[in-house]
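The complex appears here without one of its protein chains, the remainder shown in place.
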Amino acid sequence: MIEIDSELCKDCKLCISVCPHHLIEPFNQLNQKGYAPVIFTESEHKKEDRKCTGCALCAMMCPEIAIEVHRA
Amino acid sequence: MRGNHVVGEAAIRAGCRYYFGYPITPQNEIPEYMSEKLPEAEGGVFIQAESEIASVHMVIGASMAGGRVMTSSSGPGISLKQEGISFLCALELPAVIVNMSRGGPGLGNIAPSQSDYFQATRGGGHGDYRTIVFGPNSCQELADLTYEGFNLADKYRTPVLVLGDGMLGQMMEPVELPQEIPLKKLPAKDWALTGAKGRASRFIRSLILDPIKEEEHNWKLMRKYEKITREEVRWETYFADDAKMMVIAFGIAARIAKGAIKRLREEGVKVGLLRPITLWPFPFKAIKEISKKVKHFFVFEMNMGQMLEDVKLGLEGNGEVHFYGRPGGVILTPLEIARVISSQYYQKRLG
Partner (left out) sequence: MKKVFGRPKSLKATPFHYCPGCGHSIIHRLIGEVIDEMNLQEKIIGVPPAGCAVLAYNYFDIDMGEASHGRAAAVATGFKRVLPDRIVFTYQGDGDMAAIGTAESIHAAARGENITTIFVNNGVYGMTGGQMAPTTILGQNTTTSPRGRKEKTEGFPINLSEMLAIARGSSYIERTAVNTPANILKTKKAIAKAFRLQMQGYGFTLVEILSACPTNWKMDPVKSSKWIDEVMTSHFPLGVLKDNSGDKKDAH
C-alpha cells in the first residue's frame, strides 16, 4: 500500500499516469500550498478486487518524494 | 632573480600549492615558473586553464577546498576575472591574484603601465566589495608582499591583489627570499568544503535572496574592510621631514621618482616622496597628516590620473595637486621626471 503526503503533493498527476492498477485519483481538496493533492483510492475499489501491489512506480515517478510505499 | 619568478617562488614558500593561469604578456614567466616548480612540491598542482575566466573559477574551487591558491594575469585578463573576484569577496575566500599591468585600454601593448589602479582598487567587478591591493616597487617587495598576501588572505578570508607591472615582472634584482612555511603549519580552515566527514554538511554561497539577510552580509563585509583599513595600511616616506613639495607615487613610478628626488636633493630642492604600499587600504590619514605642513603635492603615475583621485580625496582640499602622467607604457628616466618636478617646484616659488 502507499501513503501520499498531501502537503508535499503538487498535483502533477504523473503518479496517476503510471499506476498500473489506477488506484490514484485526483481530488478536490486543497492543501496549504493551494494544490489539490491526489489520493490513494485502494479502499474504494476493494469490491473490484483491485489491490496495490507495491510496485512503487508511483513513488519512483513522484518528483516531490510524497509517496511512501509499503509491501507485505 | 626575475620579478615574475620571484612571485612564483615567494608563493610556493608561502605554502601555495595550487596555481591556475593563462598566458599573457608580460607575466608569462609566472605560469611557466609554476609549471616547473609546483609538480615538484608536495601536492602541487599547476593547470594552464582555457581562459582567464576558467582559471579564476578554478581558484574559487581550490580555495573552497581549503588550499592556498594563486592566479596571475595582465590587465585584459584581470578584466575577465572580475566576476570571479566579486565572487571571491562575496564567498569570503582567500586567494592571491597578481596583475603585471601593461599598456591599455583594450589590447594596448606589452609595455609596463599603471593604468589598472582603478580596476584594482575600485572593484572592477559588481557589488560592494574591496580587495586588499599591494603596490610593490621592487623585486624584494614582490617577494615580501606576495608572501604576505597569502597570510592576509587567510587571516581575513578575502582575496589579495598584487598590482605589479611589466617592468617589475621582467627586471632582475637580488632578492632575499622569505622562509618556507611547512604545510602543516598553515592556518586550519574550519569553513572549508572537504566532504562532510564527522561533521554536519556545509555550503558556501553568495546568493542571498532575502534583502534583509543580503544587507547584513554586506555590512559584515564592510566591517571586515573597516578592520583591514585600521590595521593593514602600509606606506613609506622618503626625504619627507623638511619637504616643501611631496611627490606621491606608487610602484615602478615611485622607484623612478626616488631616483629623481635623490638627484634633486643634491641640488637643494626640498622635495620628498610618500609611497603608498597598500593601494587599498590607501594611506589617507598619512596624506592628511603631511598636508598639515606641506601644501604642494606632485602626483606622478604611468596612467591618466587614477591614484590622483585618492590623493585628492585624502587631502580634502588641503593642498594643491599637480599631476604628471604618462600612459601607454612610456617609462620616464629619473632625470626626465626630476626636470618636471623641479620645474613645478620653482613655478610654485618653493625654492
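We just call them A and B in the order they show up, numbering each chain from 1.
Here is the rule we use: a contact is a pair of C-beta atoms (placed from the backbone, for glycine too) under 8 Å apart; a residue touches a chain by one contact, two chains touch by 3 or more.
On a predicted model such as this, the values are computed, not experimentally measured, just so you know.
Among the residues B:1, B:45, B:331 or B:350, only B:45 touches the chain that is left out of the figure. Checked against the full complex, the candidates B:79, B:109 or B:206 give a single residue touching the omitted chain, namely B:206. Remark: the omitted chain is touched by one listed residue; of B:8, B:21, B:84 or B:319 this is B:84.
Although one chain is hidden here, its contacts on subunit B can still be listed: residues 18, 20, 45, 47, 49-51, 53-55, 57-67, 69, 83-84, 87, 91, 193-198, 201-207.
Where subunit A meets the missing chain, the touching residues are 1, 7-8, 10-14, 16-18, 35, 54, 56-57, 59-61, 63-65, 67-72.
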